[in-house]
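Here the complex is missing one protein chain, while the rest keep their positions.
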Amino acid sequence: MTDPENLVAQVREGDLRLHELEDHADADTAATARRLLIERETDTDLETIGDYTFPAEQAEPNIENMIGAAQIPMGVVGPVAVDGGAANGEHYLPLATTEGALLASVNRGLSVIDAASGADARVTKNGMTRAPVFRVAGVAEAAETVEWVTDNVEALREAAESTTSHGELIDIEPYVVGDSVYLRFAYDTKDAMGMNMATIATGEACAVVESETPASLVALSGNLCSDKKPAAINAVEGRGRSVTADVLIPGELVEQRLHTTADAIAEANTRKNLTGSAKAGSLGFNAHAANVVAAAFLATGQDEAQVVEAANTITTMDAREREDGTTDLYASVSLASLEVGTVGGGTKLPTQAEALEVLGLRGGGEPAGSNADALAEIIAVGALAGELSLLAALASRHLASAHEDLGR
Amino acid sequence: MTDPENLVAQVREGDLRLHELEDHADADTAATARRLLIERETDTDLETIGDYTFPAEQAEPNIENMIGAAQIPMGVVGPVAVDGGAANGEHYLPLATTEGALLASVNRGLSVIDAASGADARVTKNGMTRAPVFRVAGVAEAAETVEWVTDNVEALREAAESTTSHGELIDIEPYVVGDSVYLRFAYDTKDAMGMNMATIATGEACAVVESETPASLVALSGNLCSDKKPAAINAVEGRGRSVTADVLIPGELVEQRLHTTADAIAEANTRKNLTGSAKAGSLGFNAHAANVVAAAFLATGQDEAQVVEAANTITTMDAREREDGTTDLYASVSLASLEVGTVGGGTKLPTQAEALEVLGLRGGGEPAGSNADALAEIIAVGALAGELSLLAALASRHLASAHEDLGR
Amino acid sequence: MTDPENLVAQVREGDLRLHELEDHADADTAATARRLLIERETDTDLETIGDYTFPAEQAEPNIENMIGAAQIPMGVVGPVAVDGGAANGEHYLPLATTEGALLASVNRGLSVIDAASGADARVTKNGMTRAPVFRVAGVAEAAETVEWVTDNVEALREAAESTTSHGELIDIEPYVVGDSVYLRFAYDTKDAMGMNMATIATGEACAVVESETPASLVALSGNLCSDKKPAAINAVEGRGRSVTADVLIPGELVEQRLHTTADAIAEANTRKNLTGSAKAGSLGFNAHAANVVAAAFLATGQDEAQVVEAANTITTMDAREREDGTTDLYASVSLASLEVGTVGGGTKLPTQAEALEVLGLRGGGEPAGSNADALAEIIAVGALAGELSLLAALASRHLASAHEDLGR
Partner (left out) sequence: MTDPENLVAQVREGDLRLHELEDHADADTAATARRLLIERETDTDLETIGDYTFPAEQAEPNIENMIGAAQIPMGVVGPVAVDGGAANGEHYLPLATTEGALLASVNRGLSVIDAASGADARVTKNGMTRAPVFRVAGVAEAAETVEWVTDNVEALREAAESTTSHGELIDIEPYVVGDSVYLRFAYDTKDAMGMNMATIATGEACAVVESETPASLVALSGNLCSDKKPAAINAVEGRGRSVTADVLIPGELVEQRLHTTADAIAEANTRKNLTGSAKAGSLGFNAHAANVVAAAFLATGQDEAQVVEAANTITTMDAREREDGTTDLYASVSLASLEVGTVGGGTKLPTQAEALEVLGLRGGGEPAGSNADALAEIIAVGALAGELSLLAALASRHLASAHEDLGR
């Protein structure tokens, strides 16, 4: 029965469906059988996909219809000193990507930051959100519902928190659009990214809203959460961690290591990341923060689709004149909605768990939430390094051509 | 010399730097040495990260400072019939993710689409963009520069296309903000995602602009491209492939397989994906298209950071009454800026190349560009399935509670 | 001395400057002299501009360098029954505009609303905002400043409210971007639109922030207010009044008076106001709410430049089936940031004050704030009427052509 060929035969004869194999065999055998089937139906050889090196059973919470694994090259950048609210000391950051030159660039940035005695970083806000949408008869009922919710936050808190041992309700923000009422629940989910926790807790609270008000639940997510979409509500109000990181780099270091000046970098940042993004109607005012966020997410088992909003970043670069006439570079990144966790989801998978170990952040922190805070701060410093390195490259190329201009 | 311990010793003694190992050993040995170092410095065991199963040399174009690989579970969904401009017939879609339930959900959607005789899909626009920013003295010079560019597109085309055997310049769109001039170059890059091609070609054209006009290049990317940021310019004008997919599902099928009605699904879509996203100030009018885009990108070796804009999707769901009184569900997704390729970048890596083989789309298409078009169309159908399945789940839960309401 | 020709001569001789005339003559004489000067310098005849019919002195708080007045045609629409949180009963709405057909269209909509027994309306949020920006050394100081502010809201409230007899501080929301800290102060400004009140109060609070934290004020407005710019922060969080209005129109009335069906109107609204606006990257999901807002603002002395954000509106239209098989039309508008007042600013000017009298809303309300609430609700109903009328016109044209289609 648990022989892959046997399973293949059963699927071919219509006795089994492709997603039912795990009901009849262990996870690895099921994956093998499924791979065989796909190989035969598509006339392919999936040897390397099948050459994964963890027990398939470990991935059962993470995937269905498994045939194997994608292997994404992983490297490491750093070390860099981070002076954060939660992170402290020297850290290596593992990154998984297929984009050549990315790690080299981030590494160069980190090395300059380290030489400038490290970066500061702070989580300035924290809250995982879920925003159900309710139907009401009209604006009068909407106002009535909002009033009830505002007056009964404690009852809703009790319902929501009854579903979780860790999560805490922070706030419920109501929004009305005609006969739709949206309630944006925000939770402190500690070291978990917390989407599931927030969804389950909110579901329980919704039952109370439905029983006590005229409102009927239409969808447990009404897109004001807003999950996996680039939305201003996240950019403004935050989701997951709002985190900032910055560094002050002595002018000498800018010249020696980045081969340009603070003024040239600041100009490139203003024309590209501020004015250019403004003209583009962008929600992202940065050069390539998504590169670092995506690669860190992949390495550490975060939700890859959340890169969409997690990469939301404003980068600032300023030339600061010192009293001695030299000019330092002030550089910062501010990520509004970085959703990260060190427990749950993909963080338990073997390679991802090891990457979190490299950071010293695997599992729950002490106090609770501090590991996820630290992860957010270190990713922010990585993004800062990436911005610094790319803008310096642009500016130094420009300086070179400016020098040529003078030679005309 | 090529012994890992030897390399470790040299780094420890300061004779080598962490990123220089590949200069002194083969790629696998260098990765091993680097892993050893990180293990010792962070007091960790990186056994599974080191247990990658491809020659490290193959990943050299994709990563620096390699220590191993992240293994992301990969599964498969489908098959589904796609009637596209480029894709045709039944396809399996490989997806790599750590998000449990995702493949089950997409698979359910695909199965309903298939039962409804498949989805239509079309690439409606194609163009990889790069938008440098130039400095001019002021608006008078800006107008002068724009005029020169408009009058000399052919000269710029010649310069740009001199750098590439495949890419073709489609258009140059100028934008002026004070003393900054942005030129958005769009290219047909065929089966390559094409960022590098577009960047190199644009660099060559910029040299011409600089020599013939008063404009000085500040940055080869001025963020009107817009790469790896969620920007309205991409949502409106497209980047990579603009692709749409849709399906008409008979009412009977909606009831039997999705346990709800077209009206209930359409209501959930309107309140959540349209009105909710509108209120959220979102650039994404969908439920979770990013999940499918991210998982397909990971499986097939696309640039994971581009999920940010590639997931830009408007989902529509409508109830269409038939003459016989029954009501069908019309469902569509429109992705504005899906950047995909079947050659170059991460597509060459072993597991990723195999995933493209499953799709029958590895390498260049015939005619050129048709493989990338087909990949875009199939990903769009996958996203359609994900939207359908999730909205149906929301709507059926709602229907259930609506039935309870009636019983009050 | 107070003779206009005398003043003209002095300006011509360089003894007086154009804006200093009021220092040497009464307001009307100064305006006359200034008009004479402009007439001579531009070779024009400004007879009608000079033919204003109020004492120029009355306009001194509203304008400098006065030469006369623009006369904008004013009409009236209604009456319409409004069942609001503040507004109640039948109301006429005065509108000033130069756009032909606007009043006819709004009037048609109001007449249908009235026949459907009137509209409901509710102010769901109220708060005039001002958001100064401070400079700090970096993210560490930023976090420190935010913490101080969060812990000292009462001290800031005291400072802020010391400047005003009416205004009350509702909330202070902090935002950090690198070395910039933004504090968004929200006030209940009662029947005043309240920008000046909010600015003065915030200025006083800023002095406290500067004295107690390392933060230095850069600008009293840091654009997170956000005044006279279309910003998602207002669309999401509101500014001035957030107000909604709706109506349920029996199907029979839709057919008889609007010559179309609820389904056709709902379709036009979805494709145009929701999907079309989504694709356009818009912050406005409506047809022409700005027309009504601008015309009501002009008539009642509101700040015309605030139309930019005051017109921010989501319009929804749904077909609601009744048990008897007929289909009603549910229509709503939700304006996120309608800044209105019934005291101060342009509301004191003669024609504007009379327009407020027509509404029964001139001056302070009882309780305080209720007049401005009622004005917001009535403008919302006007906007609802405009949306209804235009969408019905589009839908009926479409129905007509649909009928022709059937005849093919």
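Per-chain residue numbering starts at 1, and chain names A, B and C are given in the order in which the chains are listed.
Everything that follows uses one rule, which is that a residue touches a chain if its C-beta (ideal position, glycine included) is under 8 Å from a C-beta of that chain, and two chains touch if they have at least 3 such contacts.
None of the values given here were measured: they were computed from a predicted structure.
Partners of the chain left out, restricted to shown chains and counted across the full complex, are A, B, C.
For the chain left out of this panel, the touching residue among B:7, B:121 or B:392 is B:121. Set against the missing chain, the residues B:7, B:112 or B:142 yield one that touches it, B:142. Summary of contacts with the chain left out: across C:308, C:338 or C:376, the touching residue is C:308. Touch with the chain omitted from the figure is made, among B:29, B:334 or B:351, by B:334. Residues of chain B that touch the chain left out of the display are 83, 85, 120-122, 124, 138-140, 142-143, 146, 174-180, 232-233, 235-237, 242, 244-246, 248, 281, 314, 316, 318, 330, 332-334. Although one chain is hidden here, its contacts on chain C can still be listed: residues 18-19, 34, 38, 41-42, 44-49, 51-54, 59, 61-77, 79, 92, 94, 96-104, 107, 131, 133, 135, 175, 177-178, 180, 182, 210, 216-224, 226-236, 267-268, 271-273, 275-291, 293-295, 298-299, 301, 303-308, 311-312, 345-346, 349-352, 354-355, 357-358, 360, 394-395, 397-398, 401-402, 405. Counting the whole complex, the residues of chain A in touch with the unshown chain are 232, 235-236, 270, 274-275, 277-281, 283, 285, 314, 316, 318.
The definition used in the following text is that only the chains that are shown with their structure count from here on.
The copies chain A and chain B differ by a rotation of 180 degrees on their C-alpha atoms, rounded to the nearest 5.
Where chain B touches chain C, the two copies mostly use the same residue numbers: shared numbers make up over half of all numbers in play.
With centres set at the average Cα position, the gap from chain B to chain C is 41 Å. Residue positions of chain A touching 2 or more other chains, listed in rising order: 175, 177-178, 180, 232-233, 235-236, 281.
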